[in-house]
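Below: one structure in structure tokens.
Here the complex is missing a single protein chain, while all its other protein chains stay put.
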Amino acid sequence: MADEVLRMQDITKIYPNGFVANKDITFGVGEKEIHALVGENGAGKTTLMKILFGMESCQEGKIFINGKEEKMQNPLDAIAKGVGMVHQHFMLLPSLSVAENVTLGVEPMKHGLFDFEAAVKQTQEIADKYNFNVDARRKVADLSVGQMQKVEILKALIKGAKILILDEPTAVLTPQETEELFEQLMKLRDNGHSVIFISHKLEEVMRICSRVTILRHGRCMGTHDTKDLTEASLSKLMVGRDVVLKIEKEDPTAGKPIVEIKDVVKINAYGKRVLDGLSFTIREGEVVGIAGVEGNGQTELSDVLCGMGGFATGDVLLNSGSIKGKSVRDIREMGLAYIAEDRMVHGVAADLSIKTNIVADRFDKKEFRHGLFMNSKKIDEVVDGYIKEFEIACDGRNQPVRMLSGGNIQKVVVAREFTSGANFILANQPTRGIDVGTAEMIRKTIVRKSRTEGTATLLISADLNEVLECSDRLLVMRKGKVVGAFPKANEVSEETLGEYMLGVKEMTLEEMEGLL
Amino acid sequence: MNKTQKIEVGMELLRILAGLAIAYATALIILFSISQEPVKIIQLFVAGPFSSARRIGSLVNLAIPFTICGLAMCFMYAVNKFNLVVEGIFMISACMVTWAALSVAPANLPAGVMVPLMYVVAIATGTLVAFIPAILDRKFKANVVVVSLMLNSIIGFFCTWILRYKIKDSSISFIGSKEIPESAQMASIFGKFRIQSGLVVALLCLVVVSVLFYKTPFGWKMRMVGANPNFSKAVGLSVVSVSFGAQLLGGAVAGVAGATEMMGNYTRFQWVAPTGHGFDGLLVAVLARRNPVLVPIAALFLAYIRIGADVVNTTGDIPTEFVTVVQGIIILLVAAESFMAGTKNRIIFKEAEKDLKAKEAAKAIA
Partner (left out) sequence: MCFFKKAMRTAIMNINWIEFFATAVRLATPLVFAALAAAINSKAGMFNMGIEGMMLCSALGAVIFAQMGGVWVGLLGAVLVGLLSGMIISFASLTGKTDLYLTCIAFNLAATGGTVFIMYLLTGEKSTTSGAMRAYEIPQVSIPFLKDIPFIGRVLFQQSLLTYLAAFAVFAVWFLLKKTRIGLRLRSVGENPKAAESVGISVTKIGYIAFAISGILCGFAGAFMSMSWVTFFMKNMVNGRGYIGLSAMNMASANPVGAALASLFFGFSDAAATTLKTQSKFPTEFLEMIPYVATILSIVVINLIRIVKLRRVEKGSAVTAK
């Protein structure tokens, strides 16, 4: 092993809500190394990296760069010490050009003014050096996700980053784009850079990383050479038990159509057709999965179905009634339950109590009222029942939701949505960023409800494992259209899926006959 | 309640008290540094409000409009709309009540009919005026702060016009309306304290608004919309309707405030510009953390420093305006998230550490 360029020593970070994100974590990265940082969602990887990049402060611990102790007060310190970070959610300015994005913070100047031409030149030079194929003059808003990620990496490189942190870089990429990224990472490594690669995709870790550090519940479980590990042993270290990726389920008995999406077109504020003549049906008792690279219309589809966003033409029928022009309330009355993509934005009101959050969609129904006033006793009873049923770990129904862990917050969401009596569940990223136990509970409940209660479910997820295992029928979305449909989700390989997601292959309407 | 929650509640209280203490101390320092006789002036400022039954009475009388306006602002603030039209409504409601009282004076209605009738006029006026910024916000997304401020200026001119052309008493030397009929003048209560009977109205408002906030579906909806509008929309609330409704209700309460002040404290309408009660209401609502139950306490505190400043003004020759600076400081300190946040986080960190150690010790034993 070459010299150690980075060492983080005994890092402890406790959030203001009392959540212990990191506890006495120690790990080191060598020169010319791709070092993996793995752990379940919520294990503290991102927090640890934000501390390294100066975006979060830690209460205890030291950071050494090339053996010298450094204080990372803010990203500027980190950049000055040669640390660069590519965030999970891109930090880009869509209205500006690639060159402006890349040079922001280290803008070339001429006569005291910003020199755009020089910025273009610098960007192009560094892009050519590492074989990144991007046009420096283009607006970032017009780029694909893969290209945006390249811009992010260029941003770090132009500032002289020697240690590059990549936070779940492959989460938003197709398999083919992932390949390209890996090649570029190896090239960077050979040029003398060190890379910290955060992922929970074990085969990627085994392929490109030489060493791996494992985090579990905010604690460090040690650093190992990947050659000493197998995927199975690594996953055991991560979760402390074998990961159950299979969900046992019998074949669906698909009944009458519950949701019929007919030729829906949605155009966004920039005039782009984000849903482009989308049509498919979800039947009673089946789970339909939607796979696709993020930003291909999934969010818009979810908005249309739950009534948060309108659409231009076409129609959507829910239990035979059109939802066009209907409010969220109306659509919920018609039979919708909705697990939102971003739970802190659409799923809960963080400052309000667990009680309020659980009955948020139904507290003004007759059963919860005494005439004009609320029936507190009834509400308390019902809520306490759900807290027990969904095993929400809390100090009582009046605790503000923001004090709970991510998994427990999601339990509050599903306690509401799974009990609303709806026969259509729209689940958008239902298990993103939560612990394995809760994720498993949610997935199993979705499948169970479809089998025993005949619920129709639309499962939109960036977690391919999840869509492949939970869904009965699988659709692939690209550019606002369905480009692939498979009758049995668990028989589709990730490779095939990737080809449709990326647009290498596309099914014709005839091929998808009967599958939409 | 768990530990973190307890720390949060305790710190919140401590923070508000510390904010008030700092602001109060600032007031004292200002007085101390500019006065010829600092000791006397500070004595007047601190103890003045309690120095006579009359002054205690005026303290309570001042707290009455503050309370009702604070309750009105709670509605706006609850749904995160800084609709400042309460300021204008306070004035126009008093103006309309005067006009209406003078118009129906020939009918010689008994007080039992007159006063409720005037409140109907006030509530209608308040709701109607609040409707303007609320509907412009709802239909056209017009910035509610800017619109309400512009509207306040318009209302100021409008009321002056009514006063000068419709209800003016030309027999008096100053600009003022004719006297409103006796049946519309609400009597003072508690003898020498001369507390206006609007106290009853204020307490009634307090009860009604608190019940509305915490015991009715609409109150729940308002608090949900205030806490997270996106979430409220996703669970099926109509965010625009709820915040629209809240603003109308706030307007109605503001109307009650204006009418109470007019009928309880004056015999003639004589304002030619908005009175600032709306902004006082905002200050009270901020201090009370948009919780109606706490509004009267905040209102009493504000009335206390105002009366103190008044006493200083009349006996000590220092203009009352210095209090506005103190009020600004109070709003900033109470609303500032980072004020004492560091202390709070340190305490929580220590507690979490302790918890961890205890858990680990327990594990080691097991």
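Letters A and B name the chains as they come in the text, with residue numbers starting at 1 for each one.
We adopt the following convention: a contact is a pair of C-beta atoms (placed from the backbone, for glycine too) under 8 Å apart; a residue touches a chain by one contact, two chains touch by 3 or more.
Values in this document were obtained by computation on a predicted structure and should not be read as measured data.
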{"item": "Missing chain: touched chains present in the view", "value": "A, B"}
{"item": "Residue of B:I172, B:A187 or B:A335 touching the missing chain in the full complex", "value": "B:A335"}
{"item": "Of A:M206, A:M221 or A:V265, the one touching the omitted chain in the full complex", "value": "A:V265"}
{"item": "Hidden-chain contact residue, picked from the options B:A130, B:V147, B:L212 or B:I305", "value": "B:V147"}
{"item": "Option from B:Y119, B:Y266, B:F279 or B:F301 whose C-beta touches the chain left out", "value": "B:F279"}
{"item": "Candidate in contact with the missing chain, chosen from A:G105, A:G160, A:G222 or A:P487", "value": "A:G105"}
{"item": "Hidden partner interface residues of chain B, rising order", "value": "34, 82, 84, 136, 140-143, 145-147, 149-151, 153-154, 157-158, 160-161, 164-165, 279, 282-283, 286, 317-325, 327-329, 331-332, 335-339, 341"}
{"item": "Touch residues of chain A, complete complex, unshown partner", "value": "53, 55, 74-76, 79, 85, 87, 90-96, 100, 104-107, 109, 112-114, 155, 159, 265-271, 273, 310, 312-313"}
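Following the convention adopted for this analysis, only the chains that are shown with their structure count from here on.
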{"item": "Centroid spacing, where centroids are CA-atom means, of chain A and chain B in whole angstrom", "value": "45"}
{"item": "Chain A-facing residues of chain B, complex", "value": "1-5, 211, 215-217, 220-221, 223-224, 227-228, 230-238, 341, 344-345, 348-349, 351-353, 355-356"}
{"item": "Complex contacts: residues of chain A adjacent to chain B", "value": "14, 16-18, 20, 23, 59, 306, 308, 327-329, 331-332, 338, 340, 345-352, 356, 360-361, 363-364, 369, 372-374, 376, 395-396, 399-400, 403, 416"}
